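Worksheet: one structure, shown below.
Removed from the display is one protein chain of the complex; every other protein chain stays in position.
As written, the chain order gives the labels A and B, with residue 1 at the start of each chain.
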Amino acid sequence: MIPSLASRHSWFEATARKRIAGLLDPGSFTEILPPAASTPSPHLAKLDLPGAFDDGIVIGCGQLEKQPIFIAAQEGQFIGGAVGEIHGAKLVGLLKRAVREKPAAVLLLIDSGGVRLHEANAGLIAISEIMRAVLATRAAGVPVLALIGGSCGAFGGMGIVAKLCSAILISEEGRLALSGPEVIETVAGVEEFDSKDRALVWRVTGGKHRYLMGDCAMLVEDDVSAFRAAATAFLADWQEPAPSVGLLRATQRQLENRLTAYGAYRDGLQIWAALGVTNPESVPLLDRDSLVALKEGLPT
Amino acid sequence: MEKLNFQFESVPALPAADPALCGVVGSGNLEILLNAGDAPNLCVVEIKTAARGFADTWQAVIGAFAAAHPAGGTRIAINDMGATPAVVSLRLAQALAEYQGGVQ
Partner (left out) sequence: MNAPLPRQWDSLRQNRGRRLERAASLGLAGKNGKEIPVDRIIDLLEAVIQPGDRVCLEGNNQKQADFLSESLADCSPERINHLSMVQSVLALPSHVDLFERGLANRLDFSFSGPQGARLAKLVQEQRIEIGAIHTYLELFGRYFMDLTPNVALIAAQAADAEGNLYLGPNTEDTPAIVEATAFKGGIVIAQVNERLDKLPRVDVPADWVDFTVLAPKPNYIEPLFTRDPAQITEVQVLMAMMAIKGIYAEYGVTRLNHGIGFDTAAIELLLPTYAADLGLKGKICTHWALNPHPTLIPAIESGFVESVHCFGSEVGMDAYISARSDVFFTGADGSMRSNRAFSQTAGLYACDMFIGSTLQMDMAGNSSTATLGRITGFGGAPNMGSDPHGRRHASPAWLKAGREAYGPNAIRGRKLVVQMVETFREHMAPVFVEELDAWKLQKSMGAELPPIMIYGDDVSHIVTEEGIANLLLCRSPEEREQAIRGVAGFTPVGMARDKAMVENLRDRGIIRRPEDLGIDPRMATRDLLAARSVKDLVRWSGGLYAPPSRFRNW
């Protein structure tokens, strides 16, 4: 058999706990509020739904290549990784502790459709608290890395959180956007966006597109050890200026230019052609290394 | 949601990793948290399940598990999203193996 297939451990398929176990140095992870000490969501219980012991998020401390790391991983299989009150509070608490203890980095393993609708306002408040906490952590000089490659991607509020991080590492299977494909189709109609056309969904929200657009710092194979290697490499070279109004203004200008240049397009294929990709149809089938090479060869 | 409570007599388990967690609360799946209990010959089970009306089946599945494995001295908490008996049996076996430190 193909050896590389035999030994691969898919990030997309792994549970939150498996991702953490494979990402950090073996045996280095200590969970904060483990299942036996945690409380399932009271909101779900009121709605007569079974909760999860950890409310769908695992948080804790560990090491990455011997560097102290804080880490949080969302479980996409539990209600689509959606953010509820306890789920959010665990993540905010971890980030606040990072401001105090200053680990080498915080890794957010995002796998979420956004706010947990069952918890309405509590979930929305949780998302805004997470956003503030991410910025506060970065302001304290601790980089916050978003790792995206789970089946739920990073949508809704967690899409925004991802963009507030120092950088995003994404796999081809990962997706990043504000409104999810089904939401867009429901609101604007199937003519606007066919959420069942999965190839289109990935051409518009998927990891390759986000990487080509410059939204993500690195494109990573769908493999736990590839994410580990990418996070290690990224942090080794990491430098970021402190957040400032000037930086925000520059980003705003870039986004306005992007909207002017590509706002009328309906498909990643059109945008890639405009970016200077000579054979856009080939992009979805390129392997990771070829796509990275292609991006590096693009006119800037 | 239905809440079910059972207890079964069982040969004492040998804890190595207390507590042990297995599975995820996803569609057709369940999570099992295995803690040390008080009575060494009892397996005490608390289940929260999204599927109503299967108390007899749960009792049979976990009863068969407690009869076939050393599961005494444990408290088992389960959050279930409609797992079939095959999946429940598999997760129980996995959780117990973890609890006993990978003993076959």
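Quick note on the criterion: a contact is a pair of C-beta atoms (placed from the backbone, for glycine too) under 8 Å apart; a residue touches a chain by one contact, two chains touch by 3 or more.
Computed from a predicted structure; not experimentally measured.
Of the listed positions A:46, A:102, A:196 or A:249, the one in contact with the omitted chain in the full complex is A:196. Those residues of subunit B that touch the chain absent from the view are 28, 51, 54, 57, 60-61, 64, 82, 84-87, 89-90, 93-94, 97, 104.
One chain is missing from the display, and on subunit A it is touched by residues 1-2, 5-6, 9-10, 12-13, 151, 172-173, 196-200, 202, 206-208, 222, 284-285.
Everything that follows uses one rule, which is that only the chains that are shown with their structure count from here on.
In whole angstrom, the spacing between the mean C-alpha positions of subunit A and subunit B is 33. Residue ranges of subunit A in contact with subunit B, taken from their complex: 15, 17, 34-36, 40, 45, 48-53, 56, 75, 77-78. Against subunit A, the residues of subunit B that register as touching in their complex are 1, 19, 21, 24-27, 29, 31, 33, 35, 48-50, 77, 79-81.
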